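Before I ask anything, let me first share the structure, which is written out below as structure tokens.
Note that one protein chain of the assembly has been removed; the remaining protein chains are unaltered in position.
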Amino acid sequence: MAQSCELLIVGAGPAGLAAATQASGLGVDTVLIDEQPTPGGQIYRSITTTPLKDPNILGADYWYGYGLIEKFLSSGTKYLANATVWGVTRLTGEADEGFEVHYSTGHGGQAHAMTARRILLATGAQERPFPIPGWTLPGVVTAGAAQILLKTSGIAPGEGAVLAGCGPLLYLLAWQYLNAGVKVDRLLETTPPGRWIRALPHVPGFLLSPYLAKGLKLMRAVRSAIPIERHVLALQAVGRDRLESVSFRTKGRLHQVPASHLMLHQGVVPNVNLSRALGLDHVWNDRLACWEPRVDVWGETSSPGIAMAGDGAGIGGARAAEQQGRLAALQVAATLGRIDNMQRDRLAREPRQILARAMRGRAFFDELYQPPESYRRPSDDTIVCRCEEISARQVRETVRLGCMGPNQMKAFLRCGMGPCQGRMCGLTVSELIAEERGMSPAEVGYYRIRFPIKPVTLGHVASLSQTDASRHAVVRIRS
Amino acid sequence: MFKRLDHTALAKFEAPVVRIMINGLPAECRAGDSVAAALFANGYTACRQTVVEGRARGPFCMMGVCYDCLITIDGQPNRQACMTPAREGMSVQWQDGAREIL
Partner (left out) sequence: MPLSAAVGVHSAWHVAPRHAFYDAVVVGGGLVGSALAYGLRRRLQRVAVLDEGDLAYRASRGNFGLVWVQSKGMGMARYGVWTMTSQQAWPDLARQLLEETGIDVHLEQQGGLHVLLSDEEVQARVAFMRKLLSQPGMSRYEWKLLDRHELADLVPGIGPDVRGATWTPVDGIVNPLKLLRALHVAFQRNGVDYMPCCPAERISHKSDGVFVIDTPRGSVQTGRLVLAGGLGNKALGAQVGLDVPVRPQRGQIVVLERTRRILRTPMSTLRQMDEGSWLIGDSQEEAGYADKEVSFPILGTLADRAVRTLPALRDVNVVRTWSALRVMSPDGFPIYTQSEQCPGAFVATCHSGVTLAGAHALVLAPMIADGKLAEDMAPFSPGRFHVQAA
């Protein structure tokens, strides 16, 4: 049975939810597709099912998301949960025909497809890879993972928990743990000295932003309750088959502390696999040290009919994502003729104001918490490609062999060829090549990504529609 | 070890208990837990041995991007534990290296 819609939104985080609500509200036939079982994306994950109902544990910023979801659920948008988009083709023919989006539900099963005249990618962000020696040991997880365990299942470390890295999410997790009565042994900050000075020019923006008051309160609570080590270097997870201790260097001295849990975090970066497989233009953001898809003020990308909103289009946080979602939806509604440009601009005024406020102060964070180079370009004995177990040493040596870029690197070492499709190693490989060649990662480039952007079973792909042309291209009976 | 925050009044666990098998041994978790969460709640941090070097790995990102939480669920190998909800009667088995297919 052919499914179709006017607007297909991928991702049920704040950008996707707000966009769906806005678009449906203007009469656009909208479908929201998301791979999690319940809405909220990562930032508002499990908000409808969390066992931690006391709002003081997870905090007001988290519970704000509830309102977004209520509005979404009553918006009339068709919602496909547990559905993973793995491929997209542009329908050829007359202009404005749209796309065919392939997705899988649960495990195996029939291939599903949805045609849509417009696509909005609200695919959000993932945590930046944080490669340190031993980061693959059981017992080491990301701070985001720890937060998901807390929100979704009320699961937290019993003892021996160490948090390490930089960025607001690390402190948020520490604060949430405090509220829940969870003991954190130590918080190891990797922000190098001198960052405050670099971030200083952006302080006025920060002072005017909504982050200031909340941020200070949160930091004060964390710092008074948890021992903090600053400017930590040479962070390592140590253990044989699982994490046993964490070692690091501060003020020239080596420390080793026992640990059962290490939560790593050094910021978030856009999920680029889908946007890259679609062939969208991406640009390197030097301050955030990552690639972002190129979007205009309405979220339109370099590819007609495809828009992006939220952290997936560039890290801006949940509140900014919500407003970007609304703006992108307004533009889609306008291009589909539901509203004219004047109405669009009028309806866009409020989101733009809120967006501007939400973006204020981010430059300060971005500068302050930019991950230091030593943690983006790890030591030789660090595993870089977790799937294929390739070390930084191997990557560096292969550059010296004449391998110039990440795609050749793939062919030489198999890095990026595992099931994660470069999500855990892509940035690190580009950074290492950049370091060896003495140039910017922007010049080095990134892996070429093709569909499927998430592994799907062969049986699933086998149920795709074939054509005479495809059979002819494959079954070449010669006599 | 990870533990459930059941004991505190802060956490209201209305979700029913779900019984699964982990490596042939009975285990309990809560409705709404992913298989990865169920593993953590039962004291496991690892779920497999890697294909290349045979090293122990466990769930890492909990959001479906790292592909380290691959485990055999109801006889089907290489399923992401963090993206699979735990269901009553489910059988979860550690994986040792590359999967078998015949």
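The chains carry the letters A and B, assigned in the order they are written, with residues numbered from 1 in each.
The rule is short, and it goes like this: a residue touches a chain if its C-beta (ideal position, glycine included) is under 8 Å from a C-beta of that chain, and two chains touch if they have at least 3 such contacts.
What you are looking at is a predicted structure, and each value in this text was computed from that prediction instead of being measured.
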Thinking of the complex as a whole, which visible chains are touched by the chain that is not shown?
A, B
For the chain left out of this view, which of A:Ala81, A:Leu212, A:Ala363 or A:Val461 touches it?
A:Val461
Touching the left-out chain: which of A:Pro37, A:Pro210, A:Pro372 or A:Pro452?
A:Pro452
Residue numbers in subunit B that touch the chain omitted from display
51-52, 76, 78, 97-102
Can you list, in ascending order, the subunit A residues touching the missing chain?
87, 89, 100, 102, 108, 279, 393-394, 397-408, 411-414, 417-419, 421, 437, 444-445, 448, 450-452, 455-467, 469-471, 473-479
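Everything that follows uses one rule, which is that only the chains that are shown with their structure count from here on.
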Footprint of subunit A on subunit B - complex, ascending:
1-6, 8, 10-15, 29-30, 32-34, 37, 40-41, 45-46, 50, 52-53, 55-68, 70, 76, 78-79, 83-85
Which residues of subunit A touch subunit B in their complex?
35, 37, 42, 46, 49, 51-54, 57, 107-108, 126-127, 136-142, 144-145, 148-149, 152-159, 180-182, 241-243, 260-261, 271, 386-389, 418-420, 423-424, 454-455
